[in-house]
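I have a structure I would like to understand better, so I am pasting it below and will then ask my questions one at a time.
Left out: one protein chain. Kept in place: all the others.
Chain IDs A and B follow the sequence of writing; residue 1 opens each chain.
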Amino acid sequence: MSTEVIRPVETVNYLNAQHSVKSWLLTIDHKRIAILYLVTISVFFLIGGSFAAAIRINLASPEGNFFSAETYNRLFSMHGIVMVFLFLVPSIPTTFGNFLIPIMIGARDVAFPKLNLLSYYIFLTGGLFALFAVVHGGVDTGWTFYAPYSSTYSNSYVLAAAFGVFIAGFSSIITGLNFIVTIHKLRAPGMTWGRLPLFIWAHYATSLIQVLGTPVLAITLLLLAVERIAKVGIFDPNIGGDPILFQHLFWFYSHPAVYIMILPGMGVISELVSCFSKKRVFGYDFVAFSSMAIAVLSFIVWGHHMFITGLSMYAGLAFSLLSFLVAVPSAIKVFNWTATMYKGSISYDTPMLYVFGFIGLFTIGGLTGLYLATLAVDVQTHGTYFVVAHFHYVMVGGMLMAFLGALHFWWPKMTGRLYSDVWSKVAAVLIFAGFNLTFFPQFILGYMGMPRRYHAYPPEFQTLNVLSSAGATVLGIGYVIPIIYLLWSLKHGEPAGKNPWGAAGLEWQIESPPTTHNFDVIPTVTEEAYNYGPAEEVIIG
Amino acid sequence: MAETLVETTGTHLQHHFADSEQQLETATLGMWTFLITEVLFFGGMFASYAIYRAMYPDAFRSTSRFMDISLGGTNTAVLICSSLTMALAVRSAQVSKRKHLIVFLCMTICLGFVFLVIKGIEYTRKWNEHLVPGFHFQFEPHQYQQHAQLLFFLYFCMTGVHALHMIIGVGLLTALIIMASRKVFNEHYYTPVEMIGLYWHFVDIVWIFLFPLLYLIGHHT
Partner (left out) sequence: MISHVPRVRTLVFVFLALIVLTGATTAIDYINLGDWNVVVALAIAVIKASLVAWIFMGVRHVTSLNRLFVIAGITWLSFLFLLTFADYTTRSWQYQPQAWGH
């Protein structure tokens, strides 16, 4: 490995360059903005997680009367809204994307640094509106805000919640715009498209989806809000409107949104799997193009959320076929990651444990998506816990694992500190075990017919529900442990040095933590990405 | 915080760009990307309109008597004029004619105001004629009253969102005039003028589609 002298972390870097509160709150340094986002989305994750805990507590008994039915409806709605819009959609792009994209391409900052800061405050504002709704009892429409319930009949704080999501959406659009332009225009000399880390390709595809899809959500929520205020509107059957039009417009964004949520995680996995196999990613071109294919295909499958709500059967056929197609690029990635590991020099550091978890759980989640894309099966499983299990496998077993993997991989780079190896592995195993115990029973429950979004269920489903709630407890403990050791490492962790993992990539050639301007001299890139030599030898710089 | 590593020569070069050409290309790509988000934003409403017009063609046609074609047509001409003055403003900046720049920007703002005033007159008339959905809506012939509300709902949403974009545009143009009077722009640097010009033209394009779809639905019947 390198023979550099590992300097203590007290040298001047982006964290200690200026100390005032104002220098943090008015920063235009992409790395500081990433930290602001990291803190904020972590808070939202804990809020969304506490709603989940409340749900699982209620579902431990068939009568489900720990909370009233009304309250239960609000709990699952706010759980969805907070987790989707305030945690998962921003998660990796605004934290690791913001921090790493400029560094990975050899730039000093993103294309529009002030816009970057503005996007953070827009996100915060949207989140605060959503929290306002929460404090006043939340909404009970589900995170999907379906008309006519949300526009006409619900007595909950629909406007506040919808407005919060509307505002937060603009943050997503701005971040996506910033990344697209950054990746096009600010690459260092020699950093051709074919040499970009796959993390960058994944974020580019994500940003395309954010920019093209989120505006439609914005206008849909606006139309919903106007209908709620005017008490009449285009989704109102009383004047000839069609509630299914709301669903078309809503899912035109919200299906691509799930790819906004998973693609960055896939980019992370590409980085981690190559580092901890000490091998370049197998089939780089295929993995890069599969990200772009997902960006296109994700926009033409949305009808599979509407198979049994009134969609024409013929349109359903088309959407079903297209949904099968969209699984192909994801499968391509899984095969290429596996091939990367083959005959690689595998090390079982904590980030790699999350990689294993991701590949296994995302595969299960993705395959069960194919079940749901099958028209006849979906008639049985739509609106049941099968769907709930499917999307938690991809979102939590996939994306959240990737987020934790990223956190554990780049934490030394971002903070200059190493964390406890033992405790991080304990947490990873607990999370994996707790996750499966929570969500695998839900596949069975859904298949057996237990509907989602109900506070109560028939007594014969109790055993599986109790298992699920027990798993949620383990999972919750698993999520708390990293908070403790990571925060502890900030003060007491060993200094990390430039490249504790022996990884390839421009970010590992600069200091940990980086200086404010990233590079003393903008590098000229001459090698392909993931230039891992034979095992055990890493070429740095 | 912001360090300049390249000779700036007073061209407002930001620290993370290698040269002003890269900065201009970046700004242009950024503005076009933003305009694409606007295409999708308005597009949701256009799609809704298309679907309901296809479902209820007769009801939609019956609303044309209530759309003031002279006001709508005037507004179309006003916006086209403002696009001309905006393009001339950008051109003036490109050839360092500061006074012309300010004059054309002022003309664009005035035309923008005219548009908004005419819009205000239209909205007031619709309010007085009970054609605002949800607020004592009344429509003749009665058989089309339900479905006509869809058209009027979309009319107010689409022109309302468009008007909001006009107001923002007027604000941006005001900022440009202030900057121009402070001699910020010359033939080497006029990026904000060009970018806001792109935005203004886009808002004109949206109206170019709104006009026939809302005002020219059925005068031939």
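Please note the rule applied: contacts are C-beta pairs under 8 Å (C-beta built on N, C-alpha and C of every residue); 3 or more make two chains touch, one makes a residue touch a chain.
Every value quoted in this text rests on a predicted model; they were computed, and no experiment measured them.
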Among A:11, A:192 or A:312, residue touching the chain not depicted: A:312
Given A:160, A:212, A:326 or A:373, the one touching the chain that is not displayed: A:212
Interface with the unshown chain - residue positions in subunit A: 184, 212, 216, 244-245, 248, 252, 299-300, 302-303, 311-315, 318-319
Contact set of subunit B toward the excluded chain (per top definition): 21, 24-25, 28-29, 32-33, 35-36, 39-40, 43-44, 47, 50-51, 53-55, 69, 73, 76-77, 80-81, 83-84, 86-88, 91, 94-95, 187-188, 194, 197-198, 201-202, 204-205, 208-209, 211-213, 216, 218-221
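Heads up, the rule we're going with is that only the chains that are shown with their structure count from here on.
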Separation of mean Cα positions, subunit B and subunit A [Å, integer]: 35
Residue numbers on subunit A that touch subunit B, as the complex places them: 18, 23, 27-29, 102, 107-113, 173, 177-178, 180-181, 184-186, 211-216, 218-220, 222-223, 226-227, 229-234, 238-242, 245, 249, 252, 516-517, 522
Touching residues on subunit B, where the partner in the complex is subunit A: 1-3, 5, 14-18, 22, 25-26, 29-30, 33-34, 36-38, 40-45, 47-48, 51-52, 55-56, 59, 133-135, 137, 146-147, 149-150, 153-154, 157, 161
